[in-house]
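First comes the structure, then the notes that go with it.
All protein chains of the complex are present and in place, except for one that has been dropped.
Every chain is named by a letter (A, B and C) in the order it is written, and numbering of its residues begins at 1.
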Amino acid sequence: MLYREAGQFSVRYADDRRFFRLRQGRLGLAALLTFAFLGVPLLGNDYWFSAILIPFLVLSLAGLGLNLLTGYAGQLSLGSAAFMAVGAFATYNFELRLPGLPLLASIVLGGLSAALVAVLFGLPSLRIKGFYLIVSTLAAQFFVQWALTRFGWFSNYNSSGVITAPPLQVAGLDFSSPAGRYLLTLGVVSALFWLGANLARSELGRNWMAVRDMDTAAAVIGIPLLKTKLLAFAISGFFLGVAGALWAFTYLGTVEPHGFDLSRSFQILFIIIIGGLGSILGNFLGAAFIVLFPLLLSNLATLLPAGFIDAGQLENLQKMVFGVLIILFLIKEPEGLARLWQRFRERARLWPLRY
Amino acid sequence: MFKRTFAGVALALAATAFIPVQAANEQYFPLQSYRVGPYAAGGTGFFGGFIDYLKYVNANGGVNGVKLTWSECETEYVVEKGVECYERLKKGLNGAPAAATNPLSVGIAYATLDRSTADKLPLITINHGRTDSTDGSVFPYVFPLQLNPYSEVSAIVNWIGEQSGGAAQLKGKKIVTLYHGSPYGKETNEVLQVLADKYGFELTLIEVPHPGNEQQSQWLNIRRLKPDWVILRGWGVMNPVALKTAQKVGFPANRIIGNIWSNSEEDAAPAGAAAKGFISITTHPSGTGFPVLQGIKAQVVDKGEGDLADPKRFGTVYYNLGVVNGILNVEALRIAQEKFGQQPLTGEQVRWGFENLRLDDARLEALGAKGLVQPLQLSCADHEGGGAVRFQHWDGEKWNLISDWVQADRALLRPIIEASARKYAEEKGITPRDCSKEG
Amino acid sequence: MEFFFEVLIGGLLAGVMYSLVAIGFVLIYKASGVFNFAQGAMVLFAALTFVSLLERGVPFWAAFAVTLALMVALALLIERAVLRPLVNRSPITLFMATLGLSYVIEGAAQALWGAQVHGLELGISDEPLELGGLLLSQFDLFAAATAAVLVIALSLLFNRTRIGLALRAVADDPLAAQAVGVRLQRVWAVVWAVAGFVGLVAGLLWGARLGVQFSLSLVVLKALPVLIIGGFTSVSGAIVGGLLVGASEKLAEVYLGPWIGGGLENWFPYVLALLFLLVRPAGLFGERAIERV
Partner (left out) sequence: MSAAALLELQDISLSFKGVRAISDISFAVAEGEICALIGPNGAGKSSLLNVINGVYQPQQGLIRFAGRECRAMRPHDAALGGIARTFQNIALFKGMSVLDNVLTGRNLKRRAGWLEQALRLGRAPGEDDRQREAAEQVLAFLRIQPWRDAIVGRLPYGLQKRVELARALAAEPRLLLLDEPMAGMNAEEKAQMSRFILDINREFGTTVVLIEHDIGVVMSLSDHVVVLDYGRKVGDGPPDEVRRNPEVIAAYLGTRH
């Protein structure tokens, strides 16, 4: 009965366009946001902020970035980490070389730089289709990593090629405590998710899906293929770039090019496979899964008697379970956790009656 | 089903977040270990030696009666896992306070550097880490013990000089450095150039892209250059492949000098016959003859309590590095206890111990570690302390020492380190400590 | 000039090593339309199993036989547990599934045999060979010969046997092949098993070259551009692609490296493959399909 829809009618088209058509959904979102912005900073501790919530938020954002490109526009990419790296290093350099530039502006500029690089490597997508395209994105992956290591300028000639976070100040407020870094991340991620969700439901989002489902038909009804695909690369690159900047500065506080290697790209791909391709909510679910699942396993292991299973085997086990889950999801539920959640909600709508 | 999983996750996390606190006469070591993944060979050896030494100390009554405890958290050498482990373990265990972290990973060390300073918990990066963290006035909580990367190359050049019959003979020599295409690999390029300018040898820097399983073109280049020496600054699979490829192009292994991360059995043995004659530096010679290793063998390993899954690795390079690391940590603890009392200490107090760490020959003799650990003296300004290496050569089966301790030219390096530390301090807005006022 | 030829020959021989891995890809792609990212993990698994058996005192050929049996069993398992349920799904889905598969195999290999580095000696000396002033590697020549034998054996298998005929039928048109009585599952199983065998051979050679360890599975990243250039469906394409990638990346490293910085071997083959794709979107030996709507 909680999910009663009776009496809630959309009387204007605008009502229908809302993220949540039902009042319950909107109230739920408002409650969740209030809790996230006000409740969590009061209740959480350093461990939760630094080791769970911040990476969860950043990975959700990265997932969203890739999901727009792969889940919505159907362009498979294995170069997500490269675009994150561009975002992180560009933000660092804007902050370093343009003193007085506000942090948020640097992050936005970093995201735009990543968008530019993404467009460059997205250019072949008009001619190359399907998974031949992974060559282009892999080229991005390896080239960017090489260039960032190769040219000292990017890391301000740090002998180790490592960049460290600038002071985290926005509008004169200091955000460098764990709770502050969490709030800063949450703010940026919330804003971008609002934007991303809007995009996915706008005309551009429809065009992406059209290109994904059948690009010939999309061209025939007048959707400009090149522009649509390149916008997907650009916007995906922007989101990933901002995620990279957050990863480097609000999460780790430091990063080297190697931190954005191919396995990071895979990790983000797994987030969207598990969470759900072509779903906004799925990015959160997938990221939550990928952050929490290893912690769950290793925490459970500490509850077992010592020596029962050693840490190494646990890690191998985790790797295997991940692989199995990927395959299982692809076989049983290609739409991922998001679809499972949707099913659950549909059932909740009928509860307590079965029909 | 998934809902239940999430509920489980939440429960398990909640359980770890609220550990019951009880006082105990114990000192805790959070171990960010790695036993799987591409660098597992190093991790299992190092943490095996470290843990076995802690067990050995406990078997002998702990540190002045304070028992040592530890728990492991697998990092897989991945930075964010290391950070998670750090945050999870930094609070101590069952009331036993954490002494210091020893991640044995440059990436993790960098990512926990600021956190360590904020949390007042020493960060030990033995033989690696940020070179400029040697300057303790800017990096009060970071300790690149024994050997930082700059000292490493300086010692190698000094030894080459010795071999050629004096530093003056370095003039006109051709030296190639083959380095791993990563920040770690590039770290010493600048200093090598400084040394080349000073001594007048011809330096060629050649990069091997990560992971380094294909080096044909690099070695053909080396063959063409016909250098007198090749310094191998490798990591992981790059090392055996370098040796194999050297053989392939006919470059003699006894003209290749491996650096501190190219010096283990795991680096040489997979190359088989191609590795015979390979020279490398070490701060922690392999071998089981040192009294302290005999002690560990008698009191830990022979009782079936050793940490190594493969007992054959007892006394190997990585294992012995773990033991050396254990000795240095425990000694720091002991020295701090002299000042703060024989009880579990906070990270801040342990830091004082590290900063006043002093190991002379007599003490090393007493520890049964003479020849295994170099004499060492740290201070507020100097967080490295040693700066010496020994040379060893691979006979196809095992490492044999071929030199005594060779010192780096630390006076030459110090200004470069200080300049770099100053730049960092400015970027971060840190006011360096005045070391003359530290006690 | 001599140096140029040395680099060129060294590159070509290294390219043969890439081709060895790429052939496994081609087989599987031809038969089941799957771009099998797990091929690298299979190479690792094979080499690790073989070397671990050897170290436990199992004689060479027995170890070879047992490993081969294991690879075939693994192949059958993959066919049944992964491929069959995913039949008729998009190539991208299949690709992602093999990504998951590579995690499972890598995890399993390490869980079974541990993470140490093993040396592997095949008893081939690698003293350099001087031929007319040119430097040649005995081991690489041996690897090239092995590859040649393998290619000949494979072409005999495909052209002279019933299963080969069935395979070609399936590669051409799976539905039609089924209609004339080819049992798709059996063909898949055979092909995966053969790919397992190729993986074993590649694993042994690569293992002897690098030492047997985790990063062996990374050879898949070297094989990818080879495939793109050679086309996914042609064994000879894989060979030519391998030679091309090997030679060009070595020459680029030696002659381009000093200009733009060394260490470009990781990305150079990809950029090369990309340029190739822009000119020939279906690779050197692949045919471009006409789009029918």
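By definition in this document, a contact is a pair of C-beta atoms (placed from the backbone, for glycine too) under 8 Å apart; a residue touches a chain by one contact, two chains touch by 3 or more.
Keep in mind the model is a prediction, meaning the values are calculated, not measured.
The hidden chain makes contact, of the residues A:183, A:231, A:246 or A:297, with A:231. Touch with the chain that is not drawn comes from one residue among A:38, A:98, A:220 or A:303, which is A:220.
Of the candidate positions A:144, A:204, A:273 or A:340, contact with the unshown chain belongs to A:204.
As for the chain not pictured, it touches subunit A at residues 12-14, 16-17, 195, 198-199, 202-204, 206-207, 209-210, 212-214, 216-225, 231, 278.
Just so we're on the same page, only the chains that are shown with their structure count from here on.
Note on chain placement: the centre of subunit B and the centre of subunit C lie 37 Å apart, centres being C-alpha means. The residues of subunit A that reach two or more other chains are 146, 149, 312, 316, 319, listed in rising order.
Multi-chain contact residues, meaning those touching two or more other chains, occur in subunit C at positions 110, 115, 261, 263-264, 266.
Touching subunit A in their complex are the following residues of subunit C: 35, 81-82, 85-86, 89, 91-93, 95-97, 99-108, 110-111, 115, 221, 224-225, 228, 261, 263-264, 266-267, 270-271, 273-274, 277-278, 281, 291, 293. Listing the residues of subunit B that touch subunit C in their complex gives 35-38, 40-41, 44, 181, 206-211, 213-214, 216-218, 220-221, 223-224, 236-237, 240-241, 244, 247-250, 266, 269-274, 309-310. If you check the complex, the residues on subunit A that touch subunit B are 45-48, 50-52, 55, 146, 149, 158-162, 164-165, 167, 251-259, 288, 292-296, 298-300, 302-303, 310-312, 314-316, 319, 337, 340, 344.
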